[in-house]
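Heads up, the thing below is written out as structure tokens.
One chain of protein is taken out of this complex; the other chains stay put.
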Amino acid sequence: MDDTLAGWLQVIALVVALALSFRPLGDYMARALTGERHWRAERLIYRAGGVNGDVDQRWSVYLRSALAFAAVSVLFLYGFLRLQSHFPLSLGMKPVSADLSFNTAASFVTNTNWQAYSGESAMGYLVQMAGLAVQNFVSAAVGIAVVAALIRGFTRKQTDRVGNFWVDVTRIVLRVLLPMSVVFAIVLVAAGVMQNFHGAYDIATIAGGHQTLTGGPVASQEAIKELGTNGGGFYNANSAHPFENPSALTNLIEIYLLLVISFSLPRTFGAMVGDHRQGYAIVAVMAVIWTASVAIVTANELHSVSSTVGHTAGAMAEGKETRFGIWASALFAVSTTLTSCGAVNSAHDSYTPGGGGMTIFDMMLGEIAPGGTGSGLYGILILAVVAVFVAGLMVGRTPEYLGKKLRGREMKFASLYILTTPALVLVGAGLAMAFPGERAAMLNSGAHGFSEVLYALTSVANNNGSAFAGLSANTVWYNTVLGVIMILGRFLPMVFVLALAGSLAGQRPVPVTAGTLPTHRPQFVGLLTGVILIVVGLTYFPALALGPLAEGLH
Amino acid sequence: MAPPVLPAVLRHHLAALRMLLVFTVVTGVAYPLLVTAIAQTGFSHQANGSPLATNGEAVASSLIGQNFTLPKKNPDDPNEVPRPDPAWFQPRPSAGGYDPTNSGASNLGPNSTKLIADIRARRAAVAAFDGVSPASVPADAVTASGSGLDPAISPAYAYEQVDRVAKARHLAPAQVRSVVTQHVQGRELGFLGQPRVNVVELNHALTRLGHPSALRAGR
Partner (left out) sequence: MPTTAVSTPAPQGAGRQPQRVSGGLLDPKQLLRSLPDAFRKLDPRLMVRNPVMFVVEVGAVLTTLSAVRTPSVFAWVITAWLWLTSVFANLAEAVAEGRGKAQAETLRRTRTTVTARRLVGWRPGATDTVEEEVPGVDLRLGDQVVVEAGQVIPGDGDVVEGIASVDESAITGESAPVIRESGGDRSAVTGGTKVLSDRIVVKITSKPGETFIDRMIALVEGASRQKTPNEIALNILLASLTIIFLIAVVTLQPFAAFAGAEQPIVILVALVVALIPTTIGALLSAIGIAGMDRLVQRNVLAMSGHAVEAAGDVNTLLLDKTGTITLGNRQAAEFLPVHGVSVEELADAAQLSSIADETPEGRSIVVLAKQRYALRGRGTGELDRAEFVPFTAQSRMSGVDLDDSGEIRSLRKGAATAVMRWVRENGGHPTADVGQLVDGISASGGTPLVVGQVSRHGAVRTARVLGVIHLKDILKEGMRERFDELRRMGIRTVMITGDNPLTAYAIAQEAGVDDFLAEATPEDKMALIRREQEGGKLVAMTGDGTNDAPALAQADVGVAMNTGTSAAKEAGNMVDLDSNPTKLIEIVEIGKQLLITRGALTTFSIANDVAKYFAIIPAMFAGVYPGLDRLNIMRLHSPTSAIASAIVFNALIIIALIPLALRGVRYRPSSAAELLGRNIWMYGLGGLVLPFIGIKLLDLGIQFIPGLR
């Protein structure tokens, strides 16, 4: 079988698997988020946590709960990292420095999983499991909880209640993430991923040398790392590491896992708003962008002569694993940058300008195709609000989406949302480039060096977490600035989303007539795709021109 | 006694902390232990890192690449680059020297002059080492992997090395080639990934044809 056919079959197999999961998983999540009954285990958790699971919260209380949870999580994780040497299973790892602890705590709480450290040499098992991986679960659940609140804003009538944060998070963890993680962790183990507590141990190698092999509870962390679109690798090499991702089969499973929740959430959305077609339209937009992006990156990487390195080596093999090859690497790269996952199975820094530039653009889209768990859906819904606003005017009515009018208040929150991330990316990158010392952290020079910085800021502001890893980001300046940007990039949009949810929930729905802009047709899919590409393209075009475009056009 | 009344902000954060601790117990302790228990019971080979053993002693993980180099002339010289041992099939270049405590890629860009120079140098060295024309050296032989631990090379690179290994081991090339052919792994499920040869497994199989250090000693 030749490469092209095998590559296509791999993409098709992935799409089929996702398509088969769409309905059952989407409907299941909708039931989890709307069901009246609590599980007994959930009641136990509410009692242990001291929260009331039986009352709905106003948007402001919902937000306060989410922010309090995040604040406590950052502090807890920071303390954990600073004090890890005092805990068992620390493998003798030293306490993590203050700035790196802050950066790492912010990174995992914000579902970014930017890693300025190298897992095998900095983190003991306990902090990986009970510190970092816990956030892999709950940060993913928080994203889904927030989008659930937004959807309730669309569906509820004249109320100030958008749901209960603790109930949403608990149910997502207990009913969705945990069971799926257990199943897929076992599947990954069966396919070769390790799961032990061996620590590091020396062996005499075949050729008579020495090698230090590492152990660790990798599979359990790998499953939730992908499933919750977290992306924080157990090891520095992340999913390129053979212990995290030993074969092309585990590779496909991991890609499936990092996409499956975000691609199924539109079904949840359709089910909750009572019109599946709305969900199909949203998932169609995601699929169009994802497919185009896969095509672009794969084509660029296959067309090795477009870069001098590719030309010299004969193929874009630098930074890619032999067992994956170009197709499986490109598929992973696109999926991870379009989902805010940020796990990597190859070195994006060594991609062609076109391929690597596309991964930056993927993140710039705002992590919406399909985006992070929950955050992807609320991101694309906000963009849908903007698209509906402009298009709604063009049909001669005060724009309305899903029966809710988009007036000054709604547009204020939507506008602030779309303003936040670009502002963080560009101001952050501007600052980094304005200080000569920070530029020095680049591994590569010229336009590609700038791309490294642009990638880093785009990645953290969009809570992706992957990197053009040449940048030496473990400096006090980068750790602090990137940490702050991750927090702002995660929680400012969340504030606006929940405020919008509150504003929508308070409205009386408008009936749908022939004069209403239909938001379930191919026309709207095209419109939304166009709006996303144009708005993002216009925002970042100058920056991209000086990075990947300058690199690629020569 | 009336319970102490806490300010609302504090109450919120206290509830958040309690919830976090609950989740830590459930997802941070119970979950990995459960998975470990199942994994160790059901899939102990994989769960323990797919070890390869010689005489009952683990000599490798079949997933992690190794160096197959000659001993340094001066073991104390940190600047000395170990030379490849012609008796072994050579893996790809590695950014971290096949050290599992230092995984990672070169991260050099697509137009990096340093990387281009590296590739040219590797191409020349590999061509000379294997006795082939530089143009025929495959891309994986001159580029580093993403993990720095890639255990696999392309079949083309493996076959390229057959004559050299056979010569170093005083074996018939056909015999070595047949070992390589046995170790060519096709795509998984027929369409996933790339055909490849696991160098660690291949070299491990070679040991059964006689250990190179013995050969070297006799040379």
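The chains carry the letters A and B, assigned in the order they are written, with residues numbered from 1 in each.
Definition applied: a contact is a pair of C-beta atoms (placed from the backbone, for glycine too) under 8 Å apart; a residue touches a chain by one contact, two chains touch by 3 or more.
Every value quoted in this text rests on a predicted model; they were computed, and no experiment measured them.
Listed by label, the shown chains that the missing chain touches in the whole complex are A. Among A:A149, A:L188 or A:A543, the one in contact with the hidden chain is A:A543. Of A:I12, A:A41 or A:L393, it is A:L393 that touches the chain left out of the display. Looking at chain A, the residues touching the absent chain are 386, 389-398, 403, 406-408, 410-412, 414-416, 418-419, 422-423, 426-427, 429-431, 433-434, 439, 447, 450, 508-511, 513-518, 521, 523, 527, 530, 534-535, 537-543, 545-546, 549-550, 552-554.
Simple rule for what comes next: only the chains that are shown with their structure count from here on.
Here the CA centre of chain A is 28 Å from the CA centre of chain B. Of all residues in chain B, those touching chain A in their complex are 12-20, 22-24, 26-29, 31-32, 34-36, 38-40, 42-43, 46-50, 52, 54, 57-61, 63-69, 71, 85, 88, 92, 98-112, 115-116, 119-120, 138-140, 142-154, 187-194, 196, 200, 203-204, 207, 212-213.
By the touch criterion stated above, chain A contacts chain B in their complex at residues 1, 3, 5-6, 9-10, 13, 45, 48-51, 64-65, 68-69, 71-73, 76, 118, 120-121, 129-131, 133-134, 137-138, 166, 169-170, 173-174, 177-178, 181-182, 185-186, 189-198, 200, 203-209, 211-215, 217, 219-221, 223-224, 235-237, 240-243, 246-249, 251-252, 307-310, 312-325, 328-329, 344-347, 349-353, 356, 443-444, 448, 451, 468-470, 551.
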